[in-house]
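Of the protein chains in this complex, one is absent; all others appear in place.
Moving on, here comes subunit A:
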Amino acid sequence: MVKVYVPVDSTALSLGAERTAQAIVAEAQKRAIPIELVRNGSRGLFWLEPMVEVATAQGRVAFAPVQPKDVPGLFDADFLNALSDSAKAHPLYLGLTEELAWLKKQQRLTFARVGVIDPVSLDDYLAHDGYKGLKNALAMTGADIVKTVTDSGLRGRGGAAFPTGIKWNTVLNAPAEQKYVVCNADEGDSGTYSDRMVMEDDPFVLIEGMTIAGIAVGATQGYIYLRSEYPHALKTLNEAIRKANLAGYLGEDILGSGKTFHLEVRRAAGAYVCGEETSLLESLEGKRGLVRFKPPLPAIEGLFGKPTIVNNVISLATVPIILDKGAQFYADYGMGRSRGTLPIQLAGNLKQTGLVELAFGATLRALLYDYGGGSATGRPIRAVQVGGPLGAYLPESQFDTPLDYEAFTKIWAVLGHGGIVAFDDTVDMAKMARYAFEFCAVESCGKCTPCRIGSTRGVEVMDKIVAGKNHTKNVQVLRDLSDTMLNGSLCALGGMTPYPVLSAINHFPEDFGVSSKEAAA
């Protein structure tokens, strides 16, 4: 029976993958051809979804994008025999998936299985190197596991880029009867979707990573704090957790080791600020997501006052391969102090959007043009926002910056979660600056004054600047206000809203009616 793959990833579904799958099943039945339909995750070539793959002796062959109306024609071309001349002659034939240049050039470590396997099949996961990291970890001491993660150079992929091993070490050395591992899956940054892909397309890797974290530091309970906007991820995670429990990979006495780790998904409720780790902990405790003062660090006094690891999805999902292949294997990728790979998400106005995992060091230009293929509208790319709504806007003159935490810091920008949103030359940067304040006002938790009041004042000042009222004076007010928010806010929401605002006015002064001389001030 021929295996046919149709993705179940929600972006593929958003382009009609469900109907495509149904059409293939119906057509096969009509023609009395037996097929085995596998619902895999997405390979991340989102501009080509729904992508259908057919298994052959030489590997999987891709046809894309496939809409239901294309299905009868594909059967006519004998696409199930994907190496046949007639299949190759079909206009949607792309060749062997693994050989597609867009995919072949990537260095997929964290995303090695994404798009390849059936996300909720534990057998599939095991057949593709799954749980090798956990097995190694079970034979190690907690301190050795932590050292391996430290030596790999892995830094928090959620945005702050704090070394993961150092965080774990603090929790390891904090004496307590109860410790926790919390996964921050409140991915709310516009232009990012790598967390969602991991959770929908390879959920076991996150579960394995959290289990290793728990065993390393002696935490027996884990929580995944998941965005309420991700209902598919919720279903997939719960199904995978259920299977992991049944098979002895979660719960009491994991794989006969005597170690315990319980895992539960908790739904967030649409507050962006809960992506901030202390807000998230408040929310998990059933409270308003108000930011906490630090110290104490969550690693010392976190969830319910106990030592807690709080890591992003990608950080945790990268742990299994490090424990499987060793710290050095991972550290051999990357540049400078940014070790390993970064799953980059191409979004916004680009022709070829999708997930590109590469070692740190690739330039923005290579991603925008070699992978992204330029703008979707065919107009010049004018501005790019990297790292979510709190990331700086970069002009063309900065497109040669390598994707590296320190290189981005040097140009007063952030790599954040690796989301890249491109805008063409129709963008009004004053409007984007206003939006940054507006977003901050909507999402502010209200605890600190610079963020709570500053965001609303920012919207007002932007309106005055756009209307040309007391122009020079208001530009100065905008800069003063940004300075206050930058230095006086409790967390990154208020503290980083000035990044998009000031980068917009500094790099695109003409949109603010400001001369470049004023902008330089």
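In this section, a contact is a pair of C-beta atoms (placed from the backbone, for glycine too) under 8 Å apart; a residue touches a chain by one contact, two chains touch by 3 or more; residues count from 1.
What we mean here is this: contacts and distances are computed from a predicted model.
Of "Formate dehydrogenase subunit gamma", "Multiple sugar transport system permease protein", "(Fe-S)-binding protein" or "Cytochrome o ubiquinol oxidase subunit 1", only "Formate dehydrogenase subunit gamma" is the UniProt protein name of the chain excluded from the display.
Looking at A:P34, A:P91 or A:G286, the residue that reaches the missing chain in the full complex is A:G286.
Interface note: of A:G348, A:G374, A:G416 or A:P498, the residue touching the hidden chain in the full complex is A:G348. Of the candidate positions A:Y5, A:W168, A:Y272 or A:Y405, contact with the hidden chain is made by A:Y272.
Only one of A:F329, A:Y369, A:F399 or A:Y435 touches the absent chain when the whole complex is considered: A:Y435.
Seen across the whole complex, the unshown chain contacts subunit A at 10-11, 13-15, 46-47, 49, 187-193, 195-196, 227-232, 266-272, 283-289, 304, 345-349, 353-355, 376, 385, 389, 419, 421-424, 427, 432, 435, 439, 442-443, 445.
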